[in-house]
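Every protein chain but one is kept in place in this view of the complex.
And then subunit A:
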Amino acid sequence: MSSPTSTPGGRKRNRNDIPATPGSIGSTSPPSQRRRGQDSSNADLPAMPTSPATDIASPTVHDTSLFSSPRRSVLPSEVDMSSPLMYGTPSSRVEGTPRSGANETVLFREECTSTVFDLQTVASEPSVGQKLVIWGTDVNVGTCKEKFQRFLQRFIDPTSNEDENAGLDLNEPLYMQKLEEISVVGEPVLNVNCGHVQSFDADLYRQLICYPQEVIPTFDMAVNELFFERFPDSILEHQIQVRPYNALKTRNMRSLNPEDIDQMITISGMVIRTSQLIPEMQEAFFQCQVCAFSTRVEVDRGRIAEPAVCRHCNTTHSLALIHNRSAFSDKQMIKVQESPDDMPAGQTPHTTVVYAHNDLVDKVQPGDRINITGIYRAVPMRENPRQSNVKSVYKTHIDAIHFRKTDEKRLHGLDEEADQKLFTEERVKTLKELAAKPDVYERLSSALAPSIYEHEDIKKGILLQLFGGTRKDFSQTGRGNFRAEVNILLCGDPGTSKSQLLQYVFNLVPRGQYTSGKGSSAVGLTAYVMKDPETKQLVLQTGALVLSDNGICCIDEFDKMSESTRSVLHEVMEQQTLSIAKAGIICQLNARTSVLAAANPVESQWNPKKTTIENIQLPHTLLSRFDLIFLMLDPQDEAYDRRLAHHLVSLYYQSEEQIEEELLDMAVLKDYIAYARTYINPRLNEEASQALIEAYVDMRKIGSGRGMVSAYPRQLESLIRLAEAHAKVRFSDKVETIDVEEAKRLHREALKQSATDPRTGFVDISILTTGMSATARKRKEEVAQALKKMIQSKGKTPAMKYQQLFDDLRGQSEAAITKDMFEEALRALADEDYLTVTGKTVRLL
């Protein structure tokens, strides 16, 4: 507010001047005009619309109280707070803001603060009938205000799922509830989703997008009127500001072009740099050195017109600027870079300058991913008084109105919105057509990494992993979230293109991470706390697992990973969270990532005589967390070799069109997965649940016949996840029997490969869950019993020679007994407190 002298009473009267209905603005001159006639020194309305630029500069328009909302309860402050775009941006007001058309927007004096319309910008244009519109636009203040108030009072969005609206009654007018919230909380900011405005009144939305400079202050006015009508006793720090966000014209930074200048846009990007706070002068305070007469001069387009003569004592050049009595506002420059996801390959990311004002200052930090809503500006390079030539380039920036962090939510909850990729109707149609095909599952799996030969089941497994299961929340019953992510381990001979498969997946998914077990430490996988050298602030740096939240973390050379690093994975792979307690920061981060790992056998070649555990030497606690464990072995079979050779040779001379075709497939595949992940949430139907139960019972039965257990609840969960993922592949909202069948088949395939007991040839899940097959355990017991019997048969000999005992046992037993087995048997007996082993002698107890 630039005229601190005006009294509250005066303002109150002004409020009454505001027409109750927009209809009253029309043939009669608006009340504001009358008022102007009463008190302005320059009452004549200039013939409109001539040259607004000169009008703006005219000193007549100091009447700030016009149209302004009731200010009774507003705390007095030197600088009025209102929508950020209206103050502190001389940059935004430099004359000749370019717009490619001739349609130049009339700019307000920012010193007029938000709610004042310079009358001279209101002109009647015959083409719009009798209505008065703001010069250069088709915005009629009264109509616009009325429309917006109606929007606030009536807009209901029963389907809203934004978390901002959590706790609000969705069947009541949304924004009225928010106003109520403001009256309680006292934070005078009203965020308005432009999507809501559009669905309510498309024309109002268009005006908001095209003339934000004019429309947003009108909105401010409307809100404040409404608010103080409803809550007349509220005390707010300043007037309520309307902050629109999510302009549907959300753009990629790359697609900004000259047509967007002075329009409201929403772009997404990553903050790369923020400047120090810049105090920006709003009003200069001058004092006469001779008579101490003081005067205020408002900053106009970044310049201060220094008074040459003191009005009081007529001394020339006696006025000096008093800094600490001048009014400043906060400003900050923020550099935003295009997010890496929406960049074309082979180009460098673009950056844009954003200005934040007042309370938006310091809202974002470098590294944040944000959506910015603001007004796009272009400013010509400063004209140099000494030079008549100008650099013909404009500087562009965005005056921020609203920030929305997109990664913040990723750490706290489900972020459906950020994942939501917009699909064109056409695209959705193609995807749905594809989904309707009966062989969609096969088609997709063969489109996956076409350069890698065969391994159909592995590809199918990975495909299901890409789709993932349905997220289930049991936190209310105390079990927390069930993981929806499918984890897969590939193990096998070196050189069986495991790494290539991993690379492919990493390139396919938007939020994929690729690390190698050899090179990563626990810290690199999880998160670490680091001191920022500049700000001395402690910063939490996230590692690969956290970064791939909602994505896939590909870990190559899983077996080379150090023990401590691997232990981190335990929590991530089942609870899907990461707990950190470091340097005073204790937190739990979400890491809902699927793990796709590849491991090589310890002996460099897969030993078919050993179990999976023995081959890759991974703890079974970790292995049991993988839903599917595949072996990628060299099949050593002639027909296979032939097909492989053919496949490889064909890679080298395929025509470009064929390659093109497959590239297209990759894009389709990407969209297909993204679409399914976002929109499809299959649930089990009755038959499917029955089928699952049967499958599980069957699995347990198979084992129990031989004294082995071949399934645990974890396996059932895996089956459910896989079935859900398969339903997603079909774009089906129901998990049906066929999904369960495929899940069962795949699970069996994987088990057959990885959990077959090499000694018996049967599938034995306990290899994976306990690290030892049931037969092995049985044999161990038998040996121990035999040993015990033998010792007992020897009578009362308190001590025996180790070597002799071993030889005796070997002589007695029919099966070959290795030293390892013998030692294990001794240990088992020692555990029973039957004997102790000291050095080379065995003592009975």
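Basically, contacts are C-beta pairs under 8 Å (C-beta built on N, C-alpha and C of every residue); 3 or more make two chains touch, one makes a residue touch a chain; residues count from 1.
By our rule, contacts and distances are computed from a predicted model.
Novice: What is the protein name, per UniProt, of the chain that does not appear here: "Multifunctional methyltransferase subunit TRM112-like protein", "Histidine-containing phosphotransfer protein", "Dynein axonemal intermediate chain 4" or "Mini-chromosome maintenance complex-binding protein"?
Specialist: The missing chain's protein name, per its UniProt entry, is "Mini-chromosome maintenance complex-binding protein".
Novice: If I consider the whole complex, including the chain that's not displayed, which of A:Thr348, A:Gln803 or A:Thr838 touches that chain?
Specialist: Considering the complete complex, A:Thr348 is the one touching the chain left out.
Novice: Write down which of A:Cys291, A:Val440, A:Val602 or A:Leu644 is the residue touching the left-out chain.
Specialist: A:Leu644
Novice: One chain is left out of this view; which of A:Ser294, A:Thr315, A:Gln503 or A:Ser813 touches it in the full complex?
Specialist: Looking across A:Ser294, A:Thr315, A:Gln503 or A:Ser813, the contact with the absent chain belongs to A:Gln503.
Novice: For the chain left out of this view, which of A:Met281, A:Leu444, A:Ala691 or A:Leu826 touches it?
Specialist: The missing chain is touched by A:Met281.
Novice: Using the touch definition up top, pick the residue from A:Ala449, A:Ile629 or A:Leu805 that touches the left-out chain.
Specialist: A:Ala449
Novice: Where the complex has a chain not shown, which of A:Val299, A:Ile616 or A:Val735 is the residue touching it?
Specialist: Going through A:Val299, A:Ile616 or A:Val735 one by one, A:Val299 is the residue touching the chain not shown.
Novice: State which residues belonging to subunit A touch the missing partner chain.
Specialist: Against the left-out chain, subunit A lists 51, 53, 89-91, 95-96, 98-100, 102, 104, 257-258, 261, 270, 272-273, 275, 278, 280-281, 299, 302-304, 333, 335, 337, 340, 343-353, 355, 366-367, 378-384, 387-397, 449-453, 495-497, 500, 503-504, 506-507, 519, 634, 636, 638, 641-642, 644-646, 648-653, 656, 659, 662, 666.
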